[in-house]
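Would you mind keeping the following structure in view while I ask a few things?
Certain chains of the assembly are absent from this excerpt, and the rest are unmoved.
Chain IDs A and B follow the sequence of writing; residue 1 opens each chain.
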Amino acid sequence: MTRMAGWGGFFFSLLNYKTEKYVIAENKRIGILFRLYQLAVLSYIIGWVFVVKKGYQEKEEAIQTSVITKLKGVTLTNSSETGLHLWSAEDYVIPPNGEQVFFIVTNYIETPNQRLGFCAEVSIQKKGGISLSLEAALSQESLLSLSGIKTGSCLNSTGTCEIHAWCPVEYSRRPAEPLLGDAENFTIYIKNFIRFPKFEFSKSNVLETSDDSYLKSCSYDRENHPYCPIFRLGDLVSWAGHDFQDMAVKGGCIAIRIEWNCDLDKDTSQCNPQYSFTRLDMKLNNSVTSGYNFRYARYYRDENGETYRTLYKVYGIRFDIMINGQAGKFSIIPTIIAIGSGVALLGAGAFACDMILLYMMNTSSYYRERKFEIINFKYD
Amino acid sequence: MTRMAGWGGFFFSLLNYKTEKYVIAENKRIGILFRLYQLAVLSYIIGWVFVVKKGYQEKEEAIQTSVITKLKGVTLTNSSETGLHLWSAEDYVIPPNGEQVFFIVTNYIETPNQRLGFCAEVSIQKKGGISLSLEAALSQESLLSLSGIKTGSCLNSTGTCEIHAWCPVEYSRRPAEPLLGDAENFTIYIKNFIRFPKFEFSKSNVLETSDDSYLKSCSYDRENHPYCPIFRLGDLVSWAGHDFQDMAVKGGCIAIRIEWNCDLDKDTSQCNPQYSFTRLDMKLNNSVTSGYNFRYARYYRDENGETYRTLYKVYGIRFDIMINGQAGKFSIIPTIIAIGSGVALLGAGAFACDMILLYMMNTSSYYRERKFEIINFKYD
């Protein structure tokens, strides 16, 4: 019996069809058990993996997006100290250039005509309760000496010290009523362009119409106008579960989520944006870190060329537009993997049934004799 | 035959090699059929999964990026109303601090010396055709009363009303020729730093050279200078398939895509950025939503401390730099999964062939008798 013969037999046998020899165990219980198992696996693969989870699809999560925003609206504020102010988009939108994350002024403290010099630091007016701790973290009020450099000379009587700073130091309180309460009726236009690079698929959230008037007049509505990207500020806030006028006082941060879940095996028209709105700066149970504000200054020169400035501490709503999405498209590889792993499981099931028959029934030895055929290697 | 004996047999048998008993069906047709099937599966796994799709790699799509941009160029504009203007980067780049999304002024309407007061709202000059509807959505021109608050007193003759606003109200038309047409020759320097966290791999799109002059003088060129990150604005726009001078009039939005597709099993030098350029604000068939503009104001104080401002409505090109990428590296798990699922498929094939032999040939019963061995459980 030479090696060659072995190879010969090997090549010859290639053209035959080899298949396992089966023994049929006429045992209805095991038989039914096994069929049920097979059924379970099949329904898992077809029902769950394929129908529900679309396991035959290649997924793409790395979405490319571009967002353009534009605010519309104007309002007049009238604060006792500083008189009339007309706020239009170029003033209350920061930054003004239509970015994805932008801030809208709803309330502010104006400190006009500050000049560099020496003045007494303002003693901190304690603000009640937890609202302080954010002020602490997010602003400079808790350590007002931070608005200038201590010169060292202090009045022991009051404990206030002289500082080198922009004088007068910011002193007013935050208005209890939002000065730009009308901002509730401003509208945001949000243009979102997305692309799934892997599938070379791109779409926009703006209705592709040649009707001029539509985009002029429409207003977003989940049912009727899903492709009208114009939102009223008040609506955005209320959809996020808050009241605009409340929020406007101290400001806050709202996420506008646009979700694109697209099954690219279906028609493009099936791939639609889903909007959702959440407030980010507030946890359910504590408002410690709520509010949003920052300062900016406008610098002027008087006729002598000396610099003075107006400091604005603006409270307002910051909008974060977050886009995420997922696209799926049929692909052979995940399909094969899903099927293959299922088939493999069937084998595992047969193994289990064998174990039962072979070792856990009183007919086991009888079954064993028939299932197994001993080959005794005398050479061993 | 007690349960114990069963266990004994079980442990003993562990050291034997159990293998299926095969029946060889000397049926060339089925045999060849099955071999072909095996061949197909193998070539799918090796050819498609491994060679083409690199199925043996773990993929990383969550790319980390940082982008620094810097503009170079200066131009002189001369508008009849407002005289000479010198525009350099600090003026025409908004924001000026080198961000990933930035705007370049190419055209503008200047409304100097506005003061808060009362004036007649300007009647809308209709702009022809579709170009209006974006104006409507993106600007305030369609409802000019939005530039101020109506006082209520109107002239029935003309229908114009008095408004409380910054007067004079913006009235000029958008110049038909872009005032900053020379911007075509400005250059952008784009520094992009990427990182694939999963693989701790990072790279930049700037040539790592110690040659000072190169980055001073070079200009991007797909073939010759792929690692020179300096682009001429005019080129960017034309690569996106548009004409700079046309686009400059109303503005627009251009995506600069940098794609990093890296096979980390190969050398780092094989992982190169691919640039591509698209216009985002325009669909093939309609230009409804084309154009890009916003307003900003510069505030001044006169000697009496009264505020006046200059309002700029700037049209220009917004550049969105979008980075996406994917890195792949050999990993055992996807390899096993790819192989395993293939092997499982082979089993499925054998099952199919059996079905044919067992139930679809006139030799079936004969074959069945030999393939199957009945075990009759008298105990059942």
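The rule is short, and it goes like this: contacts are C-beta pairs under 8 Å (C-beta built on N, C-alpha and C of every residue); 3 or more make two chains touch, one makes a residue touch a chain.
Bear in mind the structure is a predicted one, so any value in this text is a computation, not a measurement.
Colleague: Beyond the 2 copies placed here, what is the full number of copies in the complex?
Modeller: Altogether, the complex is made of 3 copies.
We take it that only the chains that are shown with their structure count from here on.
Colleague: Which integer distance in Å separates the CA centroid of chain A from that of chain B?
Modeller: Whole-Å distance between the two chain centres: 17.
Colleague: Quick one: which bits of chain B touch chain A in the complex? Just the residue numbers, please.
Modeller: Going by the criterion above, the answer is residues 1, 5-7, 9-10, 18, 20-28, 30-35, 44, 48-49, 53, 55, 61-63, 94-95, 101, 103, 116, 129-130, 132-134, 136-140, 142-143, 146-149, 164-166, 253, 255, 257, 259, 280-281, 283, 285-286, 288-289, 292, 294-297, 299-301, 303, 305, 311, 318, 320, 322, 324, 326, 337-338, 340-345, 347-348, 350, 353-354, 357, 370-377, 379-380.
Colleague: Where on chain A does chain B make contact in their complex?
Modeller: 13-28, 61-62, 64-66, 68, 70, 72-76, 84, 86, 88-91, 95-100, 113, 189, 191, 193, 197, 204, 206, 208-216, 230, 298, 300, 302-303, 332-333, 336-337, 339-341, 343-344, 347, 358-360, 362-368, 370-373
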